[in-house]
Structures are given as structure tokens and as C-alpha cells.
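Missing here: one protein chain of the complex. Every other protein chain is in place.
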Amino acid sequence: MLKIERRPAPVWVRAVIPLAAILVTFILTSILILVAKANPFEAYYHFLIAPLSGQVSAIEVLVKSTPLLLTGAAVTFAFSAGYWNIGAEGQLLAGAIAAAGLGMALETFPPIVAIPVMILGGFLAGMVWAAIPALLKVKLAVDEVVTTLLMNTVILFLISFLLNGVWRDPLSGWPQSAQIADSAIFPKLIPRSRLHLGFLLAWVVIGLIWLVINRTALGMRMRSVGMGPEAARFAGVKVGRTMLTAALVSGGIAGLAGVSEVAGIHYHLIEAISANYGYTGIIAATLGGLNPLGVSLAALFIGLIDTGAQSVSRALGVPIFLGNVVQATLLLVTLGMLLLQNYRIRRV
Amino acid sequence: MDIFLVGLIAATLRVATPLIFGTLGELICERAGILNLGIEGTMFLGAFTGFAVASVTGSLWLGFAAAVAAGVIAGLLMGLLTVRLGVNQHVSGLGLTLLLTGISLFAYRIIFGERSVQPSIDTFPKLAPFGNLPVLGPIFEQYALTYLAIALVPLLWWLIYRTNFGLQIRAAGENPEATDAAGVNVFRVRFLALAIGGGLMGAGGAFLSLAQLGSFIFGIISGRGWVCIALIIFANWHPVRVLWGALLFGGVFALQLRLQSTGMKLPYELFLALPYLVTIIALTLAGRNASAPAALLKPYRRE
Partner (left out) sequence: MYAVELKGITKRFGPVIANNHIDFQLKLGEIQALLGENGAGKTTLMRILYGLYHADEGKIVVNDREVQIRSPRDAIVNRIGMVTQHFTLVPTLTVAENVALGYTQGFHLDPKKLEADVAASAKRFGIEIDPHALVRHLSVGERQRVEILKSLYRDARVLILDEPTAVLVPQEVDVLFATLNRLREDGMSLVFISHKLYEVMAICDRISVLRDGKAVGTVEKEKTSQSELARLMVGRETFGVTRQGENHPGKPLLRLDRVSAVDKKGLPALKNITLEVCQGEILGIAGVSGNGQTELAQVLSGTLKPSSGEIRVGEKKLTGADPAEFTAARVGRIPEDRHGGVVGEMSVADNLALENLDKFVRSGMLDRKAILENAKRLIAEYQIKASPTDRIRTLSGGNMQKVLLARALARDPLLIIAPQPTRGLDVGATDYVRKKLLEQRDAGTAVLLVSEDLDEIMALSDRIAVIYEGQIVGVVAARDATAEQLGLMMSGAWEVAHAEN
């Protein structure tokens, strides 16, 4: 007789979950692939293998992962302290606005000045945009999920206002900003490719947050607040201040993702500057178990799926949106499976 | 009465309709204790399903029914995640939105392929139940679905406050432990609430594709789901106030459309952002969300 008990599962279950989740996702999404009259195994080849088999597409995976590495890092940082930053999307946009604004104004400065200023400006903009929901949460216990969602929508209006008004590109007349100064454009990491400084910046940020979370007193305080706020408070940790710090820094990092998209890919501010990167960052953070290294792998994996989706679409005629479905399914399956950690099966 | 004003009121009712459906749907979920961030995706799914079935079968009402059914299934899926499994409501809701959006777009491509001209259908006709009234006529020329949405407000009020099921919903959302102790099956109540809520959300999406637009575009929902989330707070979790809130938001939106067409140099984005900012202020003033169902966001597990 097997009995299911609500006790912590053996440790190996935790390690197996990502693989099991991928397998279950494969099985579930195969249904859709079959509906599209394609072969699931071929489809998954294109998703997972094909992008890595050519240099151009492999680089594209890295390019696509760049904003996700940053938003994933941002969300991870906040979630570690128990602050549910759903506003990474809006903070990213704030950073993009700052980058575009500074980028256009820094014509006369050399890159060695323009780029750091833009990065700093984007970080601060992200922090500012994260400040209101964070303060409301810490001081008035207002749920941060709803407030950050609202802020995400409001900033879209701000962008629309800017792009249709004062920032409208005089050259093209499209609702996009003028191009940022040449000195503000992120240099390419690999010549004649799309891989730009943002990728490097992302890894530096990931390294830094790993350092902060695991090796600083602030990080330990954050983790204690995230894992046991009562115990943390008893031990003297200033819970409100810690959470506020985590929220603001998280906003700043998300802002960097916006800088990266403006200065590295588009060179203009456009309305569609973010393809839901803020929300996908939440997927990456959840899949990566809030561990900076795991989150990076998850971000790269999602980048792989995004690139692969294009390949699947081209080669098999399966709609490109399969990529979105795979990501969302993987998230939900992983969430469901994470709960398996709370149960043990015993032979009775 | 000024023609502008009459036109504005008529447009307000139209614009408010999907908000009413969606917000009432979210309301019943939240009263039972579940924050359903899957609303954006459910409305999207409803818009798509309604359009697809209507296109294929030629029947608008069949499309509408299918959209509602799709919404119910989405609600049950949310229930599986949050009620049965007890997964964090924020992330599962967002994940569900992403999933349903992806599935809808995927299915749309499969069925309609990629065309240069978007497929469209004849929309629901507008009703004029009071005939051709002078002056006020346009106000009453609304889709059947708009009348339905408005009728749902008192219906939902009745469901929540005048039925035993509604009592159980309210109890489960405030204090699931006490509700369980009283012998009520909290899980079943929440599942049902999510199913009904999902159906309403699907209806809201279907309105957009079957009545307002007659086609399905990728931006068809564009954040209306989140508006509904804000509206609930604005309406203090009360069904009748949902109607006023939806009319207010709808009115502002309709107003800025009209002002835009008159060529006024107003920052219409400010108008659009205003209701959201007001909601944030409302949240600040309410402080601890005094009227939110006390057990909102806490999964209930019987130890």
C-alpha cells in the first residue's frame, strides 16, 4: 500500500523536477503540434537543437536571452526578499525611456561617457518607477501585485504620449523617437552580429546579484525576510527597509533591460520595445528556482525556445506562437511539480 | 441634448460592456478568495473562440456560447492550479494568461492561416428596443450583449447576496477555516466561482470580437483584463459599484476617442492614465484594503 504524506520529499526530487517538467511539457504540447499536422519530434528538434547548430542562430539565442537575463535577475532579486515584483515590465520601459532621452541628449560626448551615463540613468529610472508600489507595500501594506500591474499600464501611456508628441521622430514621422546618438549605441561583442554589450552587462549584473544575495549581509537579511519574516524580525532584521531595498534595486535592474533594448537593438524608443520581457522574466525566475545561476539557464533556455520557434515556423509551418505556448506550459507544469516537493510516498 | 453628449453616452455603454463582463467575472473569483490574473488571457481566449466558432459555423450565438464555455474551462484550469494544487496565485494567473494567449494565437493561425486581409464576419446587430426615439435614440441602440451585461449586474448581486451559494462564496473568501468548520466544501465553492467567473470573462472577450469589431486582432484585449482588476478595487468588491466604475472608465476612454477626432491638442494619454492613477490613490487611501475579502490570495489547505 502506498501512502502519500505531507512531508518534505527526498532531495533528489528537487533536481529531477526541471527534467520531468520539460518531459511533461513536451507531451502536452505535442497535441498542438499534431493539430498543426507536424511531427512533434521534428518540432522539438527545431526548438532545441537546430538553433544551436548554426553560428548565426546560436548568437541569436544569446541576443534573445539578453533582456530575459536582466528581467529574470531583477525578479529573482525581489522575490528572494519576498517582494512580488510583477512590475518588471514597467520598470524596463522606464529604463528604456531614460536611455532614449539620455541617448538623444548625449550627442557630443564620447562613448566612454555616454554609455555609463545611459546605464546609470536607466537604472535610476527603473528604481523610481518601482518606488511607488514599494513604498505603498512597506508603509501601508498595500498589495504590490496590483499596484505594479497598474504602473505597467500607466507607463505605456507615457511612452505613447512621448512618441506621438515631443519625441516623435522628425525624420520618419513614425511613432518612434529619434535615433540615439552614435556614441550611445552599445558596441557589438561579436563584429557584424546582433550580440551587443547588453549581453555582457547582463552577466555582470547576474554575478553581482549572486554576490549580494549569497555573500553580503544584505543578501542574508533579504533571504531571511523572504523565507521567514517573523524569525527575521525577531532576530533584529529591519524587514521593511530590507524589502524596500530589494524592490528598488530590482526595479533598477529591470530598467537596465530597457536600456539594453534601446541601446543595443533598436536605437530608438518604440512602443513595442518590450515583447513581454518583464513577464517572461517572472517565468525565468520561477523556472530557475530563484537561484541566479538557475535563472540564467532558464533565461537562456527561453531564448532558445524563442529562436527555435522561428525555426519551427519556417521549417514545418507550425505557427510561431507555439513558442509562447511551450514557455507558458513549462511554467505551469513546473509550478505544479514544485509542490511535489511537499509530499512523500511511503510504503505502508 | 447635445449630439456630442448623446453620442458619448452611447459609446460609453458600448466601451463599458466588456469591462462589465470581465469585472463581474473577476469579482466572483475574488469574493471567493482567488485573485485571478488569468483574466487577460481568458478574455483573449473568449474573443478568439467566439470569433473562430462563429466564422466556422456561421452562427454568432453559437460562437458566443463557445466563448463562454472556453472561459469556463479556463476558470477550471485556474482552479486546478490554485485551489487543488495550492500554487501561488500570482504566478499561476500570469502563467495562465500567457498560456491562453499563446494557444489562441496558435489556433488562430492554424485555422485562418496568414492572410494579408484579416478575416471578418458580420457582427451582432444593434438592437433598438424602444424604437426610433428622438434625440436620445442613439443611447438605446446597443448590442443585445450590452443589455445582457447590464442585466447581469443585478443578477450577480442577487447571486452573491440572496442565494446560499453566494453566502458560501462570501464566507469562503473571508474565512475559509470557519467555512470549512461549518461543513461547507470550500474547494468546491471556489471551483464553481472560478468556473462562473471564467465564463463571464470569456463573454467579455467575445463581445469585442463578435459585436464591436467583427474580427480578431492581436491587440483585441490590450490590457482590459488588468483594467478589470483595478476596477474591482475601485468598486470596493461590490457588484453594483462595478457598473459605475465600468461606466466611468468606459466614459473616459470614449471621451478621449471623441476628443482625438476633433483634433484637440490634449494629451489624451493623460485621460487614459487617469483612472489607473486614481485607483492607485484609492488603494493608498484605503490603506489596508479594508473591503478586500480577507482570505484573498491565501491558498486553503486542510492540514
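Note that the chains take the letters A and B in the order they are written out, and that residue 1 is the start of every chain.
By our rule, a residue touches a chain if its C-beta (ideal position, glycine included) is under 8 Å from a C-beta of that chain, and two chains touch if they have at least 3 such contacts.
Not measured: the values here are computed from a predicted model.
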Among the options B:168, B:215 or B:256, which residue touches the chain absent from this view? B:168
Full-complex contact with the absent chain, from A:220, A:265, A:315 or A:339: A:220
I need the residue numbers on chain B that touch the omitted chain, in ascending order. 161-168, 170-171, 174-175, 177-179, 181-184, 294
In the complete complex, which positions of chain A touch the hidden chain? 215-217, 219-221, 223-224, 227-228, 230-238
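Going forward, only the chains that are shown with their structure count from here on.
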Separation of chain A from chain B, taking each centre as the mean of its C-alpha atoms, in whole Å: 28
Sort out for me which residues of chain A touch chain B in the complex. 6, 32, 35-36, 84, 86, 132, 136, 140-143, 145-147, 149-154, 156-158, 160-161, 164-165, 276, 279, 282-283, 286, 319-325, 327-329, 331-332, 335-336, 338-339
For chain B, which residues count as touching chain A in their complex? 35, 37, 81, 85-88, 90-92, 94-96, 98-99, 101-103, 105-106, 109-110, 223, 226-227, 229-230, 233, 267, 269-270, 272-273, 276-277, 279-280, 283-284, 287-289, 297, 303
